[in-house]
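With one protein chain removed, the remaining protein chains of the complex are shown where they sit.
The first chain written gets the first letter, and so on, giving A, B and C; residue counts start at 1 in each chain.
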Amino acid sequence: MAGNTYGTVFRVTTFGESHGAAVGAVVDGCPAGLDLDEKDIQKYLDRRKPGQSRFTTARQEADEVEILSGVFEGRTLGTPIALLIRNKDQRSKDYSEIKDIYRPGHADLCFDKKYGFRDYRGGGRSSGRETAGRVAAGAVALKLLSALDIEVTAFSRQIGPVCVPEEKTDIRESRENPLCLPDKDSFIKASEYLDSLRKEGNSAGGIIECIVRGLPAGLGEPVFDKLDAELGKAVISIGAIKGFEVGDGFRSAQVSGRENNDPFMIKDGRIVKGSNHSGGTLGGMSDGSPLVFRAAVKPTPSISQLQKTVSSSGKERIIEIKGRHDPVIVPRAVVVVEAMTGIVLADLYLRNKLSRTDMG
Amino acid sequence: MAGNTYGTVFRVTTFGESHGAAVGAVVDGCPAGLDLDEKDIQKYLDRRKPGQSRFTTARQEADEVEILSGVFEGRTLGTPIALLIRNKDQRSKDYSEIKDIYRPGHADLCFDKKYGFRDYRGGGRSSGRETAGRVAAGAVALKLLSALDIEVTAFSRQIGPVCVPEEKTDIRESRENPLCLPDKDSFIKASEYLDSLRKEGNSAGGIIECIVRGLPAGLGEPVFDKLDAELGKAVISIGAIKGFEVGDGFRSAQVSGRENNDPFMIKDGRIVKGSNHSGGTLGGMSDGSPLVFRAAVKPTPSISQLQKTVSSSGKERIIEIKGRHDPVIVPRAVVVVEAMTGIVLADLYLRNKLSRTDMG
Amino acid sequence: MAGNTYGTVFRVTTFGESHGAAVGAVVDGCPAGLDLDEKDIQKYLDRRKPGQSRFTTARQEADEVEILSGVFEGRTLGTPIALLIRNKDQRSKDYSEIKDIYRPGHADLCFDKKYGFRDYRGGGRSSGRETAGRVAAGAVALKLLSALDIEVTAFSRQIGPVCVPEEKTDIRESRENPLCLPDKDSFIKASEYLDSLRKEGNSAGGIIECIVRGLPAGLGEPVFDKLDAELGKAVISIGAIKGFEVGDGFRSAQVSGRENNDPFMIKDGRIVKGSNHSGGTLGGMSDGSPLVFRAAVKPTPSISQLQKTVSSSGKERIIEIKGRHDPVIVPRAVVVVEAMTGIVLADLYLRNKLSRTDMG
Partner (left out) sequence: MAGNTYGTVFRVTTFGESHGAAVGAVVDGCPAGLDLDEKDIQKYLDRRKPGQSRFTTARQEADEVEILSGVFEGRTLGTPIALLIRNKDQRSKDYSEIKDIYRPGHADLCFDKKYGFRDYRGGGRSSGRETAGRVAAGAVALKLLSALDIEVTAFSRQIGPVCVPEEKTDIRESRENPLCLPDKDSFIKASEYLDSLRKEGNSAGGIIECIVRGLPAGLGEPVFDKLDAELGKAVISIGAIKGFEVGDGFRSAQVSGRENNDPFMIKDGRIVKGSNHSGGTLGGMSDGSPLVFRAAVKPTPSISQLQKTVSSSGKERIIEIKGRHDPVIVPRAVVVVEAMTGIVLADLYLRNKLSRTDMG
């Protein structure tokens, strides 16, 4: 009810505050017999890790994961997989100044209203650090999907105003530059843009795109737990995401049905679609085409410029946020989008296995 | 698991196929003591009802709701509220031609892949008729919210390319015209656009906007079950929705943190925000400002133009869809968005009452 | 949360008050492709139906079920199966006298404390009539199990002090007499006992036993959702059940490990147990032996003798309960035990299909 669990069959519960002892996750419902070790998880955590370029926070965290349970002799047991990541580089004193102040664009006020008080150190539970648990758990899901030849890839489609056009998209390039942009020219432009923002103590947002290949048709449940609805929730639940669209998304609102419908056809003996305006989902179920969706990320709210705000005792104040912050969180959020997508798909894949009496 | 239930405390389970005996819903978890009768529900169903203008399907359905349980002497008992709406004007023979054909933009193929067969009459469970159950259940939620002075209002922000600008928005007008557009001029333009599409057997989409006033701060759970994440899922789960954004949404992706942050200030002794780029939610919890979100609706996939497609036996075919269809579903979906918003908010409102030891 | 749903994959939501418009259930998560029609359900409802012998209430209810959704051309669609049973023979005026009085052994006081008021007509939601929804839903589960050669059989092991010894047990006989006792002599003795109680306006309880044959090993989840734990909850949730035991149950508490352990052995090339003290479950999973459990049913609290009690306004009163009541509910509860067992097993069967990567 407090909402720290995602999924129904493949269930992920995360825990941890930014400056507490640890963050982590428990994965319940992963089937037995999946090959799994720390390395499978660490490689995703390493992509999320801070301090890897000038575009991310200077906080240093090894983010080493320990598997506490659920794996025996290199295989999942079918029991809960508990994943632990100790917090190390906490400089909590950086935050004592904001103890009684509500930072604009942050959840400080909402936490106080909801719970009566909050862990003000680094945002507590609302810190980006919370996503380490998601990534660790998502890595297990992505390993499961990978064994089924389902491949999830996210990248930055846009950083601030710099958008990579469809025709220039080179996904391999997105793994080469620290902004995860799938085009080198765009990377250079975006870097310059970010440098100018950093100098003035400002920040940027962007758009993440995710493509899933290899999904069989029929995943997703037809009413409330539609494939796109579940993805929408999972992705919007990542801090700083303000929008989600699948396929042509908001663009489909202004075209006609004639233009938007994807014709079915036969190719190599299989039913395929002649276009993919739907983004791989029809009626809330995967339709056999690649799944394509995008998420809008707002600019990092922690900026070092002076800002007007109020204190918890109701006084107007001017705030200057110190601490270590990401001038743009889009590139670090890319792997979080992959992780959440993995969790949703693993869950819907397993659920779908129970949809017919003649399956299995 | 099969995903026909929404909510965790305020739980709605819907049922029913388009051409079966009935559609309906069971609402479990509505607190005892709420004044409720059929009229409270009927007024929402009447707004969803087909056949009310030339822009909606000609199917005639009284859509009369019967409360089967959970209400005694005009008040909710705290037990499940079962709501029944009989199907009446089913012309199932209209659909026998598409029994073995996959309509473009529809879920026919996905149903067959998932379940092995499908109820092909009027789309079965994937029909827009499924939303009658949502609206009936949502009306109960909206009644509960209304008693708390929380008011949910949706309208059409855009029909096809005709978008109502912010400054011309008059919400009262949106209840006066059959397209639910909050501007008379825009309504005239959109009507002409739709008439031209109808003549050519084509269809349109649009954008629905929803505003919630009166929400206290702190609703929503900070990690997976964020206010915006739950709304995103609930709204995207409505058939034909392809995108969702809260506050500035996709626009926030291209501005800087300086521009996007909403300053806090004191007004009349209360903490308020100086702008509302966030759309009323910070860190996944309501922030005390009006909640504002938008949903993109794709054009109705049922068009009477000839379309290329395939049969279930894998043959390429030309299809001409008959039956009775909405040239645009945006106006009928407006009340469905209100209903789903009501369900989400009633649920999160109740959940939030358990967040502190010193509440209640 | 309000607890009107049972199961996680195979999910049953029931609704309805004793003297409201209807009772019923929605079954979500039944796989597609199961042959199902009203007769499959009616035959179970007929066994629960009142008015069939002098040992049950004189209330007359046809208890005819209507399938509102989820079945098409004789097969389940994979969508929710809504089941409706109209209430017909409500004599609500019988109950106006107890409107303000708390009947001993009934939930009247608890309902008022919990909800602030109650539907006093016939016990409202706490009436035995609530079980009609369980039986209808359970019939669907039992049909699913039957297709897997899993057979669930319950009967009365004991009525008041009359207990059928193990060696005299003849399950076929239990379907022949109205007390569901598996021994004719015991039936005659119990009938005499009940007649004498009825004459003095008193009532009796008893013990129901249930045996499940054909269960594969491995059903049930090893920690909280153990096979016996789920059965325990499901069975105790039937009104008037005060105890539950599996296998040797309470007797196993006083014997030694040596006596209680069931040795494994090989028979016809298969692993079997040399005895079944465990009742077919080890570590919360089915062990391949017949599942055997018992439930204690308290005597019907509605008796026509004068009883001391209090009114809702806190005055001591003498009450004489009128209305139509079962002098013993054990025989009518037998089919309810089968239904709940069916629901639990269908759910655990489906869940178990997801326990390994190499299944299905």
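Odds and ends about this structure:
The rule is short, and it goes like this: a contact is a pair of C-beta atoms (placed from the backbone, for glycine too) under 8 Å apart; a residue touches a chain by one contact, two chains touch by 3 or more.
No experiment lies behind these values; they were computed from the predicted model shown.
Put simply, the hidden chain is in touch with A, B, C once you look at the whole complex. When the full complex is taken into account, the listed residue touching the unshown chain is A:Y115, out of A:Y44, A:Y115, A:F155 or A:F187.
From the set A:P50, A:G78, A:P104 or A:G206, the residue in touch with the chain omitted from the display is A:G78, counting the whole complex. Between the chain not shown and the residues C:R48, C:R125 or C:K143, the one that touches is C:R125.
Of the listed residues C:T8, C:Q42 or C:N276, the one in contact with the hidden chain in the full complex is C:T8. Contact between chain C and the unshown chain involves residues 1-6, 8-9, 14, 102, 104-107, 109-111, 113-116, 125-126, 130, 158, 160-161, 197, 202-207, 216-226, 228-230, 232-234, 236-237, 239, 242-250, 252-266, 269, 271, 274, 278-279, 282-288, 296-303, 305, 307-310, 314-316, 351-352, 354-356, 358. Although one chain is not displayed, chain A still touches it through residues 1-5, 8-9, 11, 13-17, 20-24, 26, 28-30, 32-33, 66-70, 72, 75, 77-82, 84, 114-119, 124-125.
Residues 1, 8-9, 29, 31-34, 76, 78-79, 144, 147, 222, 350, 353-360 are the ones on chain B that touch the missing chain.
The definition used in the following text is that only the chains that are shown with their structure count from here on.
For the two copies, chain B and chain C, the CA superposition rotation is 180 degrees, given to the nearest 5.
Residues touching across the chain A and chain C pair largely coincide in numbering: over half of the numbers involved belong to both copies. In whole angstrom, the spacing between the mean C-alpha positions of chain A and chain B is 26.
Put simply, the C-alpha centre of chain B and that of chain C have 39 angstrom between them. Look at where the CA atoms of chain A average out and do the same for chain C: the two points lie 46 Å apart. In chain A, the residues that touch at least two other chains are 1, 8-9, 222, 354-356, 358.
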